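Only one protein chain is missing from this complex, and each of the others stays in its spot.
Up next, chain A:
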Amino acid sequence: MKLKLATAALSALMAAGPALADLVIPDLSYRTGPYAAGGIPFSDGYNDYFTLLNERDGGIGGVPIRMVECETGYNTEKGVECYEATKGEGALVYQPLSTGITYQLIPKVTADDIPLHTMGYGRTSAKNGDVFSHTFNYPANYWDGASGAVNYLLEENGDDLSGKKIALVYHNSAYGKEPIRTLEELSKKHGFELVALPVDHPGQEQKSQWLQIRRDRPDYVLMWGWGVMNQVAVQEAANIRFPMENFIGIWWSGSENDVLPAGEAANGYKALTFHNVGTDFPVFDDLQKHVVDAGKAAGAGDQVGTVLYNRGLYAAVLAAEAIKKAQEISGNAEITPSEMRAGMEALEMTEEKMAELGLANFGPTFSVSCENHGGDALVGVTQWDAANKTWTLISDFKQTDGEVIGALIDEDSAAYAAENNIEGRC
C-alpha cells in the first residue's frame, strides 16, 4: 500500500512539475474582453506553428515544444500575474502582446534572466541591446513604423513632402503617443506640417477629430489606433469622403477586423506591416495538413491567413529559429532561458532561411546583435481590397530612417540606463 501511495505521489509530482524534456513557450493570450477579436487570431497563429513543429518535425532539435497559455484579457495586472505563474515552468521566451505588460516585465525578465520578445510593440528604445539586455523588439518598432509611413509618402510624392499636411489620429495613451516625437523630427527634416489629433479610449466617438480633418483637409492621415478606435476611424473617414488611399494605419490598425465593418467604403485603406499577408506560402499547406485537418488547431481554424494570425505565426517562427540558434550555440537540445537569450541575440533571418521554412518573402531579412535588438528596421505597406476582402503587400520591406530613429533611441535608452544604474554591456 505504501509503495502504491509513494508511486502515486511521485506520478502526481512528475505530472505537476515542469517536464524538463520540453521546450516551454508561454502564450500570454487575450481571448476574452474588448480586445479579444485581435488577441484570438494572434494566439491561434502562435500556437499553431509550434503545433506544426511538434507534429511534423517532432519539436525542435528532437525536443517537443510545450505551450502554456495564460489569459491576460489585455490587462496589465493579469499579464504580470501570468508571467509570475508561468516562469517557473522553465519558460524560454515571453511574448506579452501588450505595451503595458511589456513595461512591467522589462525589469522582471532582466532579473530572472528570461528573454522578452515584443514584436512591433512595447518600449521602442529596447532596440538598444547595450541597455536592454533581455528585451528584443525585432524586426520593427513603432518609430520604424512612423518613419516607414513617411518614407512611403516620400516615394509617392517624388521624395518631396515640403508643404504637405499630415494628420496623426492617435489613441490617447502611451502607445498612441509613441510616434509623435519621431514624426515631429521627420516633419522638421522633410518640411511637412504635422497635426496630432488624440482620440480618447476606447474611441467609439471621433466626430470632433474627423470634423477637424474635414475642415483642415490634410493631404494624408496616419493612425495609431487599437480596437474599436480603428473601425470607427475607418468609418468616419469614409463618411467625410476622405480618400482611403491617403489614409495609413500602423500595423495594429491594419487587420481584417478594422476594415470589414465599413464594407466597400474601406476599399483602398492602407496599413504598415513587417510581415506578409495571405496564405500563399508553402508552410500553410503543412499547417492545413498537420494541424487544421488533424483537428489540432488552437482555434476553430477559421483565422488561418488573416493578418493577425500571420503575425502570431511569424512571432512563433522567429522564436523557433532563435531556439535552433540557441541549441546550436550551446550544444544542448534542451536549452535554458539564458541560452535562449543568447540564441535571440545571434539570430539571423536570411532569404534562404525563410525559403527553407516555406516562408519566402514572408518577412524582412534581418540580423540581431548585442547592440541591436531590433533588427534591420524594414517596413512594408499593405492595402485593403474590399471587393475581395483581402490585404495585399504593395511595397517591398524598406529601410526606415536610422539617422533620426537611432538618435531618439540613444537618447531614450540613455535616460533609462541612468535611471536604473545600468552599465553598457556590449
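To be clear about the criterion, a residue touches a chain if its C-beta (ideal position, glycine included) is under 8 Å from a C-beta of that chain, and two chains touch if they have at least 3 such contacts; residues count from 1.
Keep in mind that, in the parts below, contacts and distances are computed from a predicted model.
Could you check which of "Cytochrome C", "ABC branched amino acid transporter family, ATPase subunit", "Chemotaxis protein CheA" or "LIV-I protein H" matches the UniProt name for the chain that's left out?
The missing chain's protein name, per its UniProt entry, is "LIV-I protein H".
Looking at the whole complex, which of A:56, A:214, A:296 or A:398 touches the chain that is not displayed?
Counting the whole complex, the residue in contact with the absent chain is A:214.
Which listed residue (A:54, A:147 or A:257) would be found touching the missing chain in the intact complex?
A:257
Which parts of chain A face the unshown chain closely enough to count as touching?
31-37, 40, 172, 196-202, 204-205, 207-209, 211, 214-215, 227-228, 231-232, 235, 238-241, 257, 260-261, 263, 265, 300, 302
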